[in-house]
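To keep things clear, I will list the structure first and then write my remarks on it.
Incomplete set of chains, arranged as in the complex.
Going by the order they are written in, the chains are A, B and C; count residues from 1 in each one.
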Amino acid sequence: MKYIHSIKRIFISGTLFIALWQIICWTTDFNPSLLPGPVRVWYALIQMFGEGNILNDIQDSMYRFAIGYLLAALSAIILGLTLGWFKEIFAYINPIVQLLRPISPIAWMPFIVLLFGIGDVPAIVIIFISAFFPILLSTISAVGNVDKMYLKVADNFDIKQPYVLTKIIFPATFPQIANGLHIALGSSWIFLVAGEMVGSQTGLGYLIIDARNNLRTDILLATIIIIGVIGLFLDTLISQFEKQIYTRWGYEREGKK
Amino acid sequence: MYIDIQGLTKKFKRGEQTLMVLDNISLTINQGEFICLLGPSGCGKTTLLNILAGFENASEGSVLIDGEVVSTPTSRYVTIFQNYGLLPWRNVRHNVELGLEGKKISKSKRKEIAEKYICLVGLDKFANSNPAQLSGGMQQRVAIARALAVSPDIIFMDEPFGALDAMTRMKMQDEILEIKRSQNKTIIFVTHDIDEAVYLADRIIVFSPNPGRIKEIIQVQLKFPRDRNGYDFIRIRDKVFSLFDIH
Amino acid sequence: ANNIVISQGTDVPTQEVKNTSEKKTIKIAYLPITHALPVFREKELFEKESSNIEIELIKYGSWPELLDALNTNRVDGASVLIELAMKSKEEGNDIKAVALGHHDGNVIIVSNDISSPEDLKGKKFAIPHRQSSHNILLNEMLNQAGISLRELEIVELAPPEMPSALASGQIAGYCVAEPFGAKAVDLGVGKVLYDSTDLWRDSICCALVMTDKFLNENSDTVNQFIASYKEAGNQLNNEEAEKISKEYLGQEKDVLDISLKWISYNDLDITEETYSALIDKVKKYGLSDNPPSFEEFVYKP
């Protein structure tokens, strides 16, 4: 029942959106090759899926994204737990982190090419960069916020390092880390496009660039929609994961979505 | 004398100021006694418990337990907190096994011990439940089972029933007395509920605040189970009330 | 039976490895514009002749990204704006130009209500890059019409954005690599004000630039590679260019057809004469104060 209801909503929502889009096209009266309407984009989508190359592009993007994101998650969580525990060390590293964080991955491009070459690696590096900081910072702050009671319990039951870290700190911080993973997923997916601008010859980001250069706004919009749908799908997945963690850990349910 | 506190003083730095929280506390406790620390909020009960359990150091004075100076926490003296201190990512069984994991005990033995104490607190059916699925009283029972599992000599309890509603609370009081009787532990129990103290304690240590001092020590020589509305109970209760200027 | 399977399994791969190991792969970076057609043609030539040289094409989205790869030796060469390559050389990167990309082929596009350079006064005009022949062509036009650069507003814009900007009236005209100019003509939002031949006889724009590292390490294949490139250029008559561009470029057919009328690919040698003419213009219009000399910058076998 609930399922049907939500499909109904998505359907109505989609219809409204397409109608609005069509109206914008009609009222602005730009040449359809500059601002394509829904029909044109629909045909582009059909063509892209018909030729089948798009599946390869999706696969390549997902591959790069998965590697970059998972590497970032792994290293940021480990580093975050460590730095969160050794607060004095972090106090010295923090200014650098804060300085580097607000810089667009695009700005690093020349150095990324210099150090990592072209092809898959720079895309992975950019996804890594954009996922790394949110996860690192949320892990560090999570360690700082660990309920002191858990540490007392650990002390009381003679639990020593490294078990305090693996048995207590890591699971205790996990919900907040999961939240960091969620945020990082969103922001690094956004940078997929930027990442695949550098010498990639495949992938959704490459398609965006290529469509722009080929002045094919219909393919451009079709690719945008594909990126949006996959992003939405990934977000739903990780929300689900996060919700399970929250329930398991006994956090109160968040306000209804 | 099993626990021997001599001239214990505790000061906290607060910015520029020094706050004296405990002032020259001296007290001795025998093995197997049930001691209640009673006093208004902020009088230093938790601080005293933390020092006894080794979580904090005294500023002055000494604490000896079983002849040894207390320096760090150990599983020989286990503390039970108001918010239970359960690990929400572990189910009941694994929470109870927590204190056994550091010891050289085989897995099957560990499971056996855990099950024994889970049964003791009457949660056999919930061994695989997560803490979040249990009521407050049940969670506190898990914490008690976890504490008993490591066979401690002393159990410190810091307002363990403070988060429970009045009726559940009274049931838990009966349970903890039963456990005390069967396991014969020394229990130091913090509360600010006068009825609770009179119902449970062998001796009530009444504190006055600012700075925390022992105001009076009341012997409760009533037999168990005590009648909450019996004459002697009310007489002692009355005495404590008057110590706090309540009528 | 086992034996047969094993021998089959080992035979095939070794043959393949042998074939590919003899081949020399050259990585060439390009942007999807008509100025890079000779590289595509050369790639096909090598493939048809099953030569021992193989070209790997790497497509880029913008000049800065392409140059990042070239400067860091991540590619062996690139079809790139020659002025931009000169700037890179000037900044200390080790590259050399080996041949031209084409002759002419650039146009000045303006919106339909503009009929002379005077009409551009006070309006915005877009070029893709300061270091480009398009900048020089703009300056030539203004110079010939006696207009100062300061009388209009020059903006640097990514080429794909230019037709849109012209269509929405954000800019009054632009000059850029092809087929981005032809797109405006095809859309009917703009027209050709000048052809590059009107402003700069025998103008040059893009060049094939190789890294010194590649040139030094492959002295044996380099000459063969350059010769084939020029040969490929000579083969690019109208018909051939149309065929190649349709195969390698994603733009619409009509747009490409318009664009190819303006360009030629014959004789892609960089002569000292054309280069010094370029240097004069680079200096005159302030693109650079000390561009690299012919000897420094142009590769001579």
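Operating definition for what follows: a contact is a pair of C-beta atoms (placed from the backbone, for glycine too) under 8 Å apart; a residue touches a chain by one contact, two chains touch by 3 or more.
These numbers come from a predicted model, not from an experiment.
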How many of each chain type make up the complete complex? A x2, B x2, C x1
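The definition used in the following text is that only the chains that are shown with their structure count from here on.
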Common contacts of subunit A and subunit B? none
Most centrally placed chain, judged by C-alpha centres: A
Just curious, how far off is subunit B from subunit A if you go by their C-alpha centres, in Å? 47
Centroid spacing, where centroids are CA-atom means, of subunit B and subunit C in whole angstrom: 82
Subunit A to subunit C: how many Å between their CA centres? 36
Contact set on subunit B toward subunit A in their complex: 53, 55, 72-75, 77-79, 81, 83, 85, 87-90, 98-99, 101-103, 130-132, 150
Once bound in the complex, which stretches of subunit A touch subunit B? 149-150, 152-153, 155-160, 163, 167-168, 171-172, 174, 247-250
Along subunit A, where are the residues that touch subunit C in the complex? 30-31, 33-34, 109-110, 113-114, 117-118, 197-199, 201, 209-216
